[in-house]
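One protein chain is absent from this view; the other protein chains keep their places.
Now for chain A:
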């Protein structure tokens, strides 16, 4: 099969954009570099446009090393969209740090890494994408390099990420050793023919641990609260959304496309991990007093919900994962953008300083509230529909997990609404109104409206996701 570079249009465009921003940063004088944010944002929007136009292009490249299908494309759109929203919401924040060119181009390279992951059909490509993303994130996490907290979390992240990569690689090499192939579709065929060996089980354990780290599933989640807290808030947002979504994209590929033959072996483990993640994430979120740590634990719990979709390894489950990941982008970016902007104005991430936010900035309080309620799964917001699609898949066979999910959702309402209570009931200590600058306001309004619309009218998105999930099994 001849190599057709047109299948890599999106990846090439993104790489060009990243490099372009970097070069522009060298040319443009320091004072006017804040325009780079707009260049990156509009560039990403353009790439999203191209991506939408490419919908329906399903093929394999290099005998399955690179898979181009609607499934990958949907994830790519999700990554690009979250990168665009994060960039739109954080321009002022980045201007206050400086080094805009590096910041934006590394964000774009992280996005590129995620896109490669979504399309990866073999272990090498997968690992390349993963490391591109991870290393970009390491740089971003310690971007405020003069601040001890930021640097500390960067060091933590690099060490722990390295360790998890090692574990993942170990798992992948075991698989290669057992099957003699790095291409997932071949691995799938060979695994199905062989009897289940302990080495194979060990490989699966390593894969679960390595990717579990990325999605911050309990007990591989320890890094995330510390890193989330220390990193610059927009980076945290992107880390919580993009890195997690990309890891889910690859998790689905690896397990459902690569290891469906031994589904019975890993399904129960994933179910138990999902349950533990949901429980621990929600319980530890309760005593948190720092908004970023609270959101970190909440995002651990959210990862637990998403893992539920993996358990049955069906099209409906994949659909649930993709649907939830997509809506999760809006809720998370909305909440973190509020946190970032709030930090910009007040220099605080503490929950108690959010007192009376509804009087100081009704928009910010409303967005935070909608994001929180959506994450808690209150209808008619998007989170409710997403959770419904996810849990619907496991009603048969894993009813206990459904109950855990529902009960812990109820528990989560407690700490989500505590934020609402502080914002709406308490009197502000400092009552000066916060005026929201227009790019941030646009981000906030987009996230809020998207959360509402997906919740009230999930039909169109659900159809798109159905289609994407369907192409997953065509290879």
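By definition in this document, contacts are C-beta pairs under 8 Å (C-beta built on N, C-alpha and C of every residue); 3 or more make two chains touch, one makes a residue touch a chain; residues count from 1.
Please note the rule applied: contacts and distances are computed from a predicted model.
One chain of this complex is left out of the view, and of "Ferredoxin-like protein", "Branched-chain amino acid ABC transporter permease", "Two-component system sensor histidine kinase YesM" or "NADH-quinone oxidoreductase subunit L", the protein name its UniProt record gives is "NADH-quinone oxidoreductase subunit L". Of the options A:54, A:205, A:345 or A:417, the residue whose C-beta touches the omitted chain is A:205.
Of the candidate positions A:74, A:213, A:341 or A:472, contact with the unshown chain belongs to A:213. Which of A:16, A:45, A:192 or A:272 touches the hidden chain is settled by the complete complex: it is A:272. Residue-wise, the contact with the chain that is not shown comes from A:195, picked out of A:5, A:29 or A:195.
Touch with the hidden chain on the side of chain A covers residues 156, 159-160, 163-164, 167, 195-198, 201-202, 204-206, 208-209, 212-213, 218-220, 222-223, 225-226, 262, 264-269, 272-273, 280, 283-287, 385, 388, 392, 395-396, 411, 414, 457-459, 462.
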